[in-house]
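What follows is a single structure, written as structure tokens, with notes after it.
The complex appears here without one of its protein chains, the remainder shown in place.
The letters A, B and C name the chains in turn, as written, and every chain counts its residues from 1.
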């Protein structure tokens, strides 16, 4: 295993130069397949962010009895403040609630005119920290003094939770499939590139080279191909993100929804590191495995 | 170009057999990358189907004045029947509307009790053939005699239309990117496989073989690899679809939403043909192009 | 049959392989090309099958100026020339039989002709038992004989042989030389480069000697070394 470093670098560089055709083919495979992985990871990140926002908007309303006393109201306020599950809450007074009611029924004067301020219950609008906690938070208040009713759009919340969970799982799945496919494709290409040089490997062995002596330059070569390929993929993903970002930013308001998909610079950087890691790992280990087959001479 | 068919087949089969390592590597690339394309195409199909359903559920409501006369109502009924843009419509009478109202406010007796049947307006619920036509249909009735108000959840409709349009475009984009990536990867692999045999090609030329004599077996080889690789990809996609289908069918009700994603057998078949077409085309043409470089001897 | 006029060939790095070479080889002639290693013998043969192009000068083969030949006609030229390469150039994924048969398939011979002629030729070079061996399963001399068999199986007008006996023992060499002689007598022009002085000295045919790319001797019924 005592392999001269100078030899290894010289050998690796000259191998890459002299087998430019094969080396660039392997590079291309790494770049293309990791671009797909990177794209998937970014979309996953985007959906994750959007999910956090969607879920962050989940509310429950604690309607007070119209005749609830001040102390009863204050007790609830205090309890809400102390609960770690509660991210945020606000009090909607009777007049505020009436304004809201009028807005909702703006086009239906018949309905609008049928109620007075006094009939509308005041309420606490509570945003739980996690969408899943909505029910837990709500149930605490159901039998509290002064509370008329706890309303959480149960179906909507459940649907949102399960839809986003499902989306997350699906996107994890897609990213995993793409990662597996990319690794397979890269391994395969490296195997081909080394297969094309199997006679060379055999000759090296016949001249007395140890397995490590042969393997290390191949591994370094794989490492470099993985690194450069991943860097290219990263570049493409980065530019791709910018293009999408620009498009979305310049788009009409009505796809505001998609603005929530946006991924931040650090997200892209993380993805980049994942790509580089995968590229380097698969390149190096793949080369070591691929060359192995031809070392038994 | 007069190439003996027997020779071509024998040559192709023996090439595949004797270069099993390279041939199977190329096959693997075709299979893996076309599986990704196939998956994307199916998801695209699924979203298309779901979109049709979502959009198909878009409604607008034509609220009648509480005192609208029978002829006025009938005129609207007739007009709706004659409009090609209208897919379906139904009349919601006062009592029906009142039941609906009571259900919506089931948990809010204060509100519920504040209205009588007579106060609730009857309405026509109209489903336009295309979500985009919602506004056009609605505007026709805005100033018609007896109509109190036309209500189309304008924002929701606009959002749905743009969201689904955007999704479609995005999925087209993804499918196109994957297709391009797959073609590139396949071409690349074929190029590598033929590169590894460049000396053989040179020898054939030195012995007097014409370019077509050399090229045709390579093309047939590429065709077979593309065909078999695409068939494998098709199999994986098919099985994958069945697995997803089973999971969704067995899932709880709350991801009912995703049932709309389901793709039919014919959809899968169409995807299969696309994959086979791409595999055969890229395999054959790719081989022809790849071998070309080594024919100038 | 073969005519070179003022042919120069310099490889990259200023390596002069042939300098102002002019020669005429008549139909049915048998010519030995001799000269020290690196003197340009293989280069001469490569020029004749248009594997390389000369830097200047003109070359005629079988009456055609091969410098003017359009690229799709090059295969036709090569089919008229059988060539034994110094490094054999066998197809590694074909057996001995298939390597020889390939030369016939290339010119579109029907299968029944191939099935008849290939075994005959393999027998002539003494490889009947090796017909299903791949090149890497044969000894050096056996590979060389496959290369010889492939070169003359389609009865070419011209047979170029680049050191065809380099890997053969003397008695097998004699057998191969008898074969080449016979082929020559049936009308094929033979150009053979060699280092084997005893072969040249016993055959007594025309000898062309190269030295660092220059034609230094052209002797009818010559011997290997001028001092021999």
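Brief remarks on what is shown
Simple rule for what comes next: a residue touches a chain if its C-beta (ideal position, glycine included) is under 8 Å from a C-beta of that chain, and two chains touch if they have at least 3 such contacts.
Computed from a predicted model, the values in this text were never measured in an experiment.
In the full complex, the chain left out of view touches A, C.
From the options A:87, A:102 or A:205, the residue with contact to the unseen chain in the full assembly is A:205. Residue C:197 is the one among C:22, C:116 or C:197 that touches the chain missing from this view.
If you put the missing chain back, the residues of subunit A touching it would be 2, 4, 6-7, 14-15, 18-19, 200, 203-211, 213, 296-297. Residue-level contact of subunit C with the missing chain is found at 11-13, 34-38, 41-42, 86-87, 132-133, 137-142, 145, 162-163, 166-173, 195, 197-198, 224-225.
We take it that only the chains that are shown with their structure count from here on.
Put simply, the chain nearest the middle, going by average C-alpha positions, is B. Centroid distances from subunit C, each centroid being the mean of CA atoms, peak for A.
Averaged Cα coordinates give subunit A a centre that lies 67 Å from the centre of subunit C. As a whole-number value, the distance joining the C-alpha centres of subunit A and subunit B reads 24 Å. Our note on geometry: subunit B versus subunit C, Cα centroid distance of 62 Å, whole angstroms.
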